[in-house]
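As you look at this complex, bear in mind that one protein chain is not there, while each of the others sits in place.
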Amino acid sequence: MGPEVDDPTTSAAAAPPERPAPTARVGAVGSAGSALRSLLRTREASIVGVLVASVLGASLMVDGFATGRNAGFLILDVTAIALIALPMTLVIITGEIDLSVASTLGLTSAVMGQLWVAGLPLEAIVPLCVLLGSALGALNGLLVTVAGLPSLAVTIGSMAMYRGLAYVVLGDRAVADFPFSWTGGATARLPGTDVPWIALLIAVLAVVFGILLHATPVGRSLYAIGSNDEATRFSGISVRWTKLWLFVVSGTVAAGAGVFWTLQYGSARADNAFGLELSVVAAVLLGGVSIFGGRGALVGVLAGVLLLGTIRNALMLADVSSDVLDIVTGLLLVVSVVLPTTLARVRERRPRPAPPS
Amino acid sequence: MSGTEETGAPAAGTAARTGPPGAAAGEAAPQPPKEHGAGDGRAGRRIRQVRELGILLALALLVAVTTLANPGFLSGQSVRDLLLGATLLTILAVGQSMVLITRNVDLSVGSVMGLSAFAVGVTFVSLPGLPTPIVMAIGVLVGTLCGVVNGVLVAAARVPALVVTLGTLYMFRGIDYWWAGGRQINAADMPDGFLGLARITLFGIPLPAVVALAVVLAAGWYLRNYRSGRELYAVGSEPAAARLVGIPVDRRVFAPFVINGSLAGLAGVLYAARFGTLDATVGTGLELEVVAAAVVGGVAIFGGSGTVYGAALGALLLSTIDAALPMLQVGSFWQQAVVGLLILVSIGLDRLLAVRAARRLRGGGSRGA
Partner (left out) sequence: MRQRIRYGVTAAALAGVMLAASACGGTTRGEDDGSGGGSGGSGEADPDAEIPEDLAISFLPKQLNNPYFTVADNGGKEAVDELGGEFKEVGPSEANASSQVSYINTLSQQGSDVIATAANDPNAVCGALNQARQAGSVVVTFDSDADPKCRDLFINQATSEDLATVQVEMIAEQIGGEGEIAFLSATPNATNQNAWLKLMEEELATDEYSDIEVVDTVYGNDDDQKSFNEMQGLLQTHPDLAGVVSPTTVGLAAAARYLGSSDYKGEVALTGLGTPNQMREYVKNDTVEEFALWDPADLGYLAAYAGASQAAGRITGEKGQTFEAGRLGEYEIGADGEIVLGPPTVFNKDNIDDYDF
């Protein structure tokens, strides 16, 4: 898997042109090639196009943007969002949502700090923390699938609860005496480049998730579940199992991001990544995934994550104040959804069931 | 603290068992997406009453336990503080419920409230001569405008509410930051008459709490007795069906956003009057607490069911927990975990009650009474 995972990282680092690398391979793997081509012509194509335009524009107009060092900073800035966005894409495609991810990250970080203070070795803490994330995800999943509760409500509840437990575990303290070999290691660059090694991991995961979503029966069933829950249930796909597993994966990845976050900033705190869930959801939606499920592609989401990261980074380098960053983020999100909908309506109304308002 | 979670469930659970089986109202709807529709029937109403009684019981128990532990909790000053504290959340929860009932959501309320509050402060500073009521109206108007923006995008452009309001959450907050530019507006910048509003009491109840009560009653009355109010439930239960029977769905979706915006504006005005210190961060992160209050109060997150009374009780319960925990000497760190658990218990309870009602309807009350 060597060559294909290298592509996205180096391209992202130098000056991300298009990012078709992972999906192009995916197309080769499965029979999803034609589906992919049609996907790329639509939302995903425009978002990738906007990303390319922003990167080119920023490289030309903003001093210090088009350097390897800055690309390294940019990637580290979006790492947590990119990681969590991968399973979030799958969850949203099935018509569910997981708002508890940032709190899972925070709780993982708090537990990691507490276990470290208790004297456990990091080699044991890290897998324990990741397992904890799986358990937290499983709780969400069980409440959604077995108890049949709406995931939006469930994960608002568990968002508050997990964050609260993080405070119970670690209080307002911070644990920061992690060894430098680990904290420095977290942000280490690949030898000879400015690319953080975590970019490689993101790329590998992106490829794995991409194959899963676009080139396997499981992936197709996710779309089926998202577009018509009821029918899928009769078609032999275990909707409950699938959704349960997605929540488990979501929790696990969020916990992994929590471990990374803690090491990256060298600081375990209960309030780590507070509010990050909305950034993740924003990136996923910007990437063209429908909030009602059934539609979206991973390449769009990756482009969405990078687009938000690029714009923030470029505007910051251009000394645009952080207030404007918020306005731009919001505007981008709204426009990205309003524009296609309006255009589609203007062109011709397809007999597609209108979204519930 | 643990009093809250434990009591919430059993109290309402018992009540549910003793209640008579909901007779043949609504339709038997075993699958989740449809049963919200039952909220219109008599069985649904019974469930809601049980549900709201449950919150009330939990509230009463929390107050009783806290008072036992600390008699000062029921002193006049403390109750006044409690009511004042619950005012903002209650008003916001009422507006949010109306939006939720139509199967939408407004995540931008925290930002709208912050923007309105700041608008009030800025108006006082830049136009010192303006009469206080006009300034207050300007604050509400700012909120209304934000509501119109949300409403247009959701109802006219047919964009999912979650996406639109997530976007406007960032936008309105960004505009607020931009406008404020690091300024802070202090109590000294606003007239005493305005700041004194929070201190006026009617029969011992602070004026803002009276306003909140009026908002709750008015919204409750509208939803129950007006055709357009009832139609909000229909839209939320089954938008396609509502369209088929001739309900102007877009208008019914638009209106709650505008009302919610106005109420968020009102909350901003009251915030300014009560706290006196305003900067651009007012109301940050409030949106999920508001949604939580409504959900705890039994408003279904996917529309079609719930009342503003329930939402108001949910807001009161959450505020009381906030105020009671320090008095119970419970570490403040537990607060959020308790609230989270309460939300999960509440929605679980809703589901349980709905399943129970559905089963009774199917089984002809064989397991009843």
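Things to note:
Think of it as A and B in the order they're written, each chain with its own count starting at 1.
In the analysis below, contacts are C-beta pairs under 8 Å (C-beta built on N, C-alpha and C of every residue); 3 or more make two chains touch, one makes a residue touch a chain.
Remember, it's a predicted structure, so these values are computed and weren't measured experimentally.
Residue A:N70 is the one among A:N70, A:T104, A:T310 or A:S336 that touches the chain missing from this view.
Where chain A meets the chain that is not shown, the touching residues are 63-64, 67, 69-70, 73, 77, 116-117, 119-124, 127-128, 131, 171-174, 176-177, 179-184, 187, 261, 264-267, 269, 271-275, 312-313, 316-317, 319, 321-323, 325-326. The omitted chain makes contact with chain B at the following residues, 70, 72-73, 75, 77-78, 81, 85, 173, 177, 180-184, 186-188, 198-199, 275-277, 279-281, 284, 322-323, 326-327, 332.
Rule of thumb we're sticking to: only the chains that are shown with their structure count from here on.
Chain A and chain B, compared by their mean Cα positions, are separated by 30 Å.
Touching chain A in their complex are the following residues of chain B: 31-33, 102-105, 107, 153-155, 157-164, 166-175, 177-178, 181, 235, 239-240, 249-250, 253, 285, 288, 291-292, 295, 300-303, 331, 333-344, 346-348, 351.
Partner chain B is touched in their complex by these residues of chain A: 99, 143, 147-150, 152-154, 156-165, 167-168, 171-172, 229-230, 275, 278, 281-282, 285, 290-292, 321-334, 337-338, 341-342, 345, 353-357.
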